[in-house]
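For this view, one protein chain was removed and the others were kept in their places.
After this line comes chain A, so read on.
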Amino acid sequence: MTDSKYFTTTKKGEIFELKAELNSDKKEKKKEAVKKVIASMTVGKDVSALFPDVVNCMQTDNLELKKLVYLYLMNYAKSQPDMAIMAVNTFVKDCEDPNPLIRALAVRTMGCIRVDKITEYLCEPLRKCLKDEDPYVRKTAAVCVAKLHDINAQLVEDQGFLDTLKDLISDSNPMVVANAVAALSEIAESHPSSNLLDLNPQSINKLLTALNECTEWGQIFILDCLANYTPKDDREAQSICERVTPRLSHANSAVVLSAVKVLMKFMEMLSKDLDYYGTLLKKLAPPLVTLLSAEPELQYVALRNINLIVQKRPEILKHEMKVFFVKYNDPIYVKLEKLDIMIRLASQANIAQVLAELKEYATEVDVDFVRKAVRAIGRCAIKVEQSAERCVSTLLDLIQTKVNYVVQEAIVVIKDIFRKYPNKYESVIATLCENLDSLDEPEARAAMIWIVGEYAERIDNADELLESFLEGFHDESTQVQLQLLTAIVKLFLKKPTETQELVQQVLSLATQDSDNPDLRDRGYIYWRLLSTDPVAAKEVVLAEKPLISEETDLIEPTLLDELICYIGTLASVYHKPPSAFVEGGRGVVHKSLPPRTASNESVESPETAPAGAPSNEQPDVIPTQGDLLGDLLNLDLGPPVSGPPLATSSVQMGAVDLLGGGLDSLMGDEPEGIGGPNFVAPPAAAVPANLGAPMGSGLSDLFDLTSGVGTLSGSYVAPKAVWLPAMKAKGLEISGTFTRQVGSISMDLQLTNKALQVMTDFAIQFNRNSFGLAPAAPLQVHAPLSPNQSVEISLPLNTVGSVMKMEPLNNLQVAVKNNIDVFYFSTLYPLHILFVEDGKMDRQMFLATWKDIPNENEAQFQIRDCPLNAEAVSSRLQSSNIFTVAKRNVEGQDMLYQSLKLTNGIWVLAELRIQPGNPNFTLSLKCRAPEVSQHVYQAYETILKN
């Protein structure tokens, strides 16, 4: 007597037979028939044709039959909306049933029927159930609100269910509280702007009380909700942490991880000197370790999260290395994650153990895992300097095994070790060379070629080795070709006499026989360098290499902080913020760790707030990258990864010059060079930028003579604002402002490296803009910018660049390039940097011009709350090159007549009316180009108010 009997069919046709049984008089037969129907439904058979017959069975006092019919209804109501209405009456009646189980069941089922017509009837019963005396019904009704919201959000809002739901947070029953929180969280997720869960200390207290008493699932909802709260000070944070800590001992791993999230987030607010901070750190380790003894699927999610935690707070698990050791029958996805964490935890103290383990893994069966293990050995060498020697000898042992893929991986990582510790382990080169023939993967071949080129002077037969690679040049992958080209050039520079033929051969292969533009470009550069200035070539090609960073795949600190707020979610599994992958990206709220606020200083707002505020306005004017790219093509982007030697060439020469100017002229000579990326963009912007520098400064000297005395101090300079946040530029933060001093405009920049790797090769380029602003000199960053370092640069600007009217007028789009990528941002410059020093108009001229400009060009503005008198206003404006032509006193009011001239020769005339004792001035502006008036007014405001 099992349910499989429900699947047996008869010849007559299943549906027909079922129909007859459903309409049978016998209760037992009816029930059996409904069971058969459900059984067919579960395996995906379509039994929707039986809808009326099944619904007929609904009016019954047999609870099992009722439940079965409800199951059926939920599945098929959508396809038969008209029929579903037939069921409404029974539902409404059931919502009044004395048995709470039936009331709850009815309201629950009704919510699952996703038919508009039915939802209308649902509202009244739902309202009653939300206030039901029985908590079981209330908690079911709470979830029902979320269901209804999913079907018809407007209806839920109109009916005021959201407020009722919010009231349920204060319910006496913890299960009801938990479900209300869950429902509100789900609704809030689809409406990120709505302030559904406004948490305050009172509601937090209620949640914390419910947390202790509700079910495990309810605890997860409440903890996730708590994580969104920002305590007002460290004391509150600590008290919440204290009440959440017991959850770390819960048997349900999801509860544990949600608790870890709350603690990791609030810990940020605690001072590290606090005793409690240390206690909390100690308490976090055991539950995380315990997660690793669970089922492999749970382990995987836990490991992905531990990976984040280890990066944020390595001290928590620093003594727990051993639990990450790999068991041979772990699933591969667990193995790879464990390996990653092992490297992150590797330190001088435990490196011996780690290496022994890694060596063991390198003999395992799974190829992917073995490869990663070999790479891990290399990463250890780079991370823990003391272990480098041991790592190298371990790698050599592995090379001796002659297992093909092990050897190849080993060579790739040895290359990195050579980069990190130059001139230390060259003794192993001989062993490497023995394995030359077995290398068949491009990455390994490229690595080997790099080593040969780099140490050409130590390898007697370097030329033979490289020549052997050259034979099949065209069959190699681009990576290998580029590397081979560079290596042979290096060899030539080191041993010019014997290798002339070889270098000629490779240059002609690269430039004439290749259709890969990267390869051809690099070939031409080398060729030209070698033929014009071999000394310079040596400096470029054999330049000292920048250090490679300690750990290559750490997550950006800003992203890491965001991800810590998402511990336990999918975002933490993918190590991406939810905005990057959540369906539709419907306005995911950006989360960040709370700033550390001590309770005693909480009265004053933290300094971070005002600094952050101005930057908020900036992103509005940033156009999409696509628009910018087209205009900014004249900034040479270069091949994305051009191999180590090329990346070093920037030191004094500036990569842009080398690639841009040099290649342009070179291309001009070579007719077959069409198609290089530099041809696409006219060099117009680049050339005047370089020529402009002397000219600009010469002119300003001239202006200087004519300008008045007051101009010496220079015009008003706004404080630096963040133009490009580190989040958007892979760790490069740019803040800056504009200045005008004795006739020259400059852009004062502060570059901050918030990434983990050194930044070099900076270059800057402006898009065409309304006043032709352009850099007058290349961006000079002399030393590479190491992590957490910042540098201040003043970039001189001129106004002879190409002009294009921007919206808004003073919008400036800027591209900054470094060794990592090219970044775009845009900023608004204050117009007064364009007010020239000879902007004082003759009185007669002023009168004539004022009359001449039509009245519709006049614009009037109010300058409010300026405490200065006419004298002070006049002198202050003069220092920013707004000159007072005349002054009159009319009916007790001071009238100032002023003039200014923009760099492009546009005159602006102004009449400023000042009433003594009244801090509000009236400003009338007349100009032939009325669109600048608005910005001139803004300049007035800034100058007068600062």
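Throughout what follows, a residue touches a chain if its C-beta (ideal position, glycine included) is under 8 Å from a C-beta of that chain, and two chains touch if they have at least 3 such contacts; residues count from 1.
By definition in this document, contacts and distances are computed from a predicted model.
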item	value
Undepicted complex member, UniProt protein name, chosen from "AP-3 complex subunit mu-2", "Cardiotrophin-like cytokine factor 1", "6-phosphofructo-2-kinase/fructose-2,6-biphosphatase 1" or "MICOS complex subunit MIC10"	"AP-3 complex subunit mu-2"
Residue of A:224, A:837 or A:894 in touch with the missing chain, whole complex considered	A:224
Residue in contact with the excluded chain [from A:357, A:409, A:894 or A:911]	A:357
Touching residue (missing chain; options A:90, A:119, A:253 or A:499)	A:253
Option from A:287, A:378, A:523 or A:830 whose C-beta touches the chain left out	A:287
Touch residues of chain A, complete complex, unshown partner	1-4, 6-7, 27-28, 31, 35, 38-39, 42-44, 62-65, 67-68, 71, 75, 78, 99-101, 108, 111-112, 114, 134-136, 140, 143-144, 146-147, 150, 173, 175, 179, 182-183, 186, 189, 213, 215-217, 220, 224, 246, 249-254, 256-258, 286-287, 289-290, 293, 295-298, 300-302, 319-320, 322-323, 325, 327-329, 331-333, 353, 356-357, 360, 363-365, 401, 403, 568-571, 573-574, 578, 581-583
